[in-house]
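Just one protein chain is left out here, and the rest sit where they should.
Every chain is named by a letter (A and B) in the order it is written, and numbering of its residues begins at 1.
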Amino acid sequence: MRLTRSLVLAAVLLVAAGTLAVFTLWRPPAPQVRLLVYAYRDAITGIDPSVEFDTGLVVLGAVYEPLLYYNPLTKQFEPALAENWLRVNETCWIFKLREGVVFHDGTPMTSEAVRFSILRTKTIYEEKGVGPGYIWDSVEDIVVLNDTAVGFKLKYPAPLDLIASSAYGAYIYSPRVLRYAGAADPTDESVRLWFEEGRSLGSGPYYIDYYDPLNEVRLRRFDKWWGWARVNNPLAPELVIIKIVSDPVTQVVGLRGGGIHIAMAVPRAEVRSLIDEGFKVVEQHTYYSYILMFNTRRWPTNVTEFRLAVLHAIPWGELVDRALRGFGIPGSGIVPYGYPGYVDDLRFEYNLTAARELLRRAGLEGARVRIEIVITVGYEEEEVFAKLLESELRKLGIELEIRSYPWEVVRECGAAVWRNPEEAPHLIINDWWPTYPTPYDYLYLLHCESREWNWAGYCNEELDYLLDTAFELEGQDYERALRLYEEAQRLVFREGVAAALWTVVQPYVVSPRVRIREEALNPLYMYVIRFQHVEVP
Amino acid sequence: MSYARAVRGRPTLWRCWRRRDFKVGLMIVIVLALIAALSPVVAPYPEEGEGLVTEAAKQRGPLPPSAGHPFGTDAVGRDVLSRVLIGSRYSLLQTALVILGSLTVGVLLGALAGYLGGIAEALINYFIELFLPLPPVVVAAALSVLIGPGMSTVVLSLVLTWWAWYARIAYVHSRQLRDLDFVKVSEALGFRRIYVALHHILPNVASPVVVQSVLDSASVLLEVSSINFLIGSVVAPFDAPDWGTMVGYGFRYITTYWWMSFFPGLFLVLTAFGFILIGDAVSEESSPSLRRRWRLWF
Partner (left out) sequence: MAGYYARRALLGLSLVLGLTVVAYLLVYVAPGDPAYVWAGRPRGPRAAEAIELAARELGLDQPLYVQVASFVHRFLSGSWGTSIAFKRPVAEIVLRSFKATAELLLFSYLVSVPLGLSIGVFMALRRGSGIDLALKLSSSLLISVPRFWLAIIAVLALYILGLQPFGRVDPRYLVELREVTGFYLLDSLLMLRPDVFLDSLARLVPPALIVAAYPTFYIAKYVRFTLSERLYEDYVMEAVSLGVSRGTLVTRYALRGVIPAVLQLAGVNFVYSFVDAAVVEIVFMREGIGRVLVEGLLRSDYPLIVATFFVVSLVLIAVNSAVDVVQKRLDPRVRI
């Protein structure tokens, strides 16, 4: 009995030791794939190419393609799914499609797909009011001329080449989606849900392999992509992981540990020391602008002199350095630097004497005034700005109360100006980036009809007239349109209704092993990296 | 009656006073309370402690700890020492409010449940069981959506979960009291039940619960700061000098400006340690069999 017991014990011990040895010694090599891990900051809010209007862009940009790309820096178009395009007259355009393009399910890309995708985007907006479909507002009909040619009939003149290269709402995908989703109608909710389950049906160089909007998205190389021969990049990643790393510190630590190859939300204070350690930094100009808006329907910010006084109390000279640690460009007017319609001389100066004089004219000198500002939680640059403004305004005897809310609540506070101006904050920061390159996209923020985004509650017929006229002229006389946009910005500047604080310069910190080619980035596509142009040895 | 005596405060406190760990703990807490009371005077840069970015702060930017700023300065240049000192008010106040709130609700409900019996007993006990397992962070998250950010959100979310502890203790004690002679006599003498509850049950039930709340203060402090660390940016008032919030805010810069989150954290440890030392002493001294100080003889 004793013997058997000790034998059993010995056997158990041996097995345990053996297993342990196997576990520690036998380590098959890690899988060899060309892997790129891109650390993104925000959770993905959706991946329906016709509906998504937010952070999903970072995925969509790699998975889908529009007809054209546009680079506002070089003012050049780059053909994507369309090889040629022609403006027949003011209201008629023809796009000649690339041949031999297939979608991720193997079906060929045809004119029918273009018509289907764009009309779905447009219809969803018109019927349900969601998504970026309004960009196609000018389109009256899309005509399939043959398999590779598609004609657009417009209701009014519009720059359709620019619209077709929009970052949102211009992606083309296979009409097969209807069959896959088992839907009859393109606007059916089941189509959207089919996409949201983590599927892709685009023509881009990557397709979605795994989708977890809170944690990560895995993209696999689509070998049948038409452009592989052109990009000539044998080192392009086979597997891309877009990892949601909301914490900047973790991004740094991940970079240093090798778990992250490209990080887009490294603390700005850290960038310098990362360069010293051998990391590469790719700085990208963006059109991501922070626009300070005044509540024009509530005392005292309904007084022009008061608004101008506040604007003169902003320490403009040090703003970019302090709030963005140098990674930005000071704002001027509303439209960001490098974007069509940018005006260089619409800057306020930091001048407390002038501010006091303005306050005196408003009859508010020495009066104890209390105003509120609403900023977005976790936006460090807004926090720093608000703290700086608080101490400057205190010198003028103005008490600034800072409230920090999640973005949805900020939006609600901003739009409250139309319903109940007394409940809306006096100051609010609206961070804005464009859909397709038109100044209208930014200036619409102050249009009287823009009940959702005009957080100033500003209504000025003259401004609206300028904007609407300019918008209509865009398809006919672009130069004149730009002049009208400039005039509109001067008007806003004089009235002090809103002012761009800064435009963000985005530093991507890149592992020394990885190389990002210049073509991989386009300022119009926020945070999109075209992975086919990235080299991973 | 004798039972009630045994758990009454004074003799225990007296015995505690002779213990070194109690004295050290008490010292820590008293010093912190003094700091909290006098912080506007003690803090080298009181204005910065309150949150203002002064002209001087703007000039200096984030600096590592030095003689002038022993805890360094934060991302906008404010003196971290001043922030931490002023912050003691905030952290201690939240802890105190949570404990007081939970005590009031818990003792009242627990005592009533034990004394009244019947449906009240069953109902209150059910609520105790229901509220005990609510996770405070998630409650805080839900509350912040409902009533917006603010100190009251943090405090309320913890009171909502914490009162059940005290109610449970109070209930156990008051149920034991219910059958004791002096309660029966008072009832027989024709005192109204509410009078008996207020004059006989409540005072006797309160002391063990208060002892428990002393033991709990460290946990409450840590729980408050955990909430503030995790979701303070959404739940707490903006830029509040609460230690948990400060650690959370400083965490963004941990690899560059480590001092921003290190020092508030250190103060949290110190305060909680003080509370725990006091709690240890009180719990040991209030247990009769542990008072004997000899070693085990086997």
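Brief remarks follow.
Following the convention adopted for this analysis, contacts are C-beta pairs under 8 Å (C-beta built on N, C-alpha and C of every residue); 3 or more make two chains touch, one makes a residue touch a chain.
Everything numeric in this text was worked out from a predicted model, so none of it was measured.
Considering the whole complex, the hidden chain is in touch with A, B. Of the candidate positions B:T73, B:Q94, B:Q212 or B:S261, contact with the unshown chain belongs to B:S261. When the full complex is taken into account, the listed residue touching the unshown chain is B:P135, out of B:P44, B:P70, B:P135 or B:P203. Only one residue in the set A:N71, A:T107, A:S246 or A:N351 touches the chain that does not appear here, and it is A:S246.
Contact with the undisplayed chain is limited, among A:P66, A:G169, A:G202 or A:G254, to A:G254. When the missing chain is restored to the complex, the residue among B:C16, B:I35 or B:I231 that touches it is B:I231.
The chain not shown here touches chain B at positions 21, 126, 129-130, 132-139, 141-142, 144-147, 161, 218-219, 222-223, 225-227, 229-231, 234-235, 244, 247-248, 251, 254-255, 258, 261, 265, 268-273, 275-277, 280, 283-284, 287, 289-290, 292-298. Of the residues in chain A, those that touch the hidden partner chain are 22-24, 26-28, 30-31, 33, 35, 37, 43-46, 128-130, 192, 196-197, 212-216, 218, 239, 241, 243, 245-247, 250, 253-254, 256-259, 377-378, 406-409, 411-412, 415, 452.
The rule we apply is simple: only the chains that are shown with their structure count from here on.
Here the CA centre of chain A is 44 Å from the CA centre of chain B. Chain contact summary for the complex, chain A toward chain B: residues 247-249, 252-253, 267, 269-270, 273, 318, 322, 375, 377-378, 380, 383-384, 387-388, 390-391, 394, 402-406. On the side of chain B, the complex with chain A involves touching residues 51-55, 58, 62, 75-76, 149, 233-234, 238-239, 251-257.
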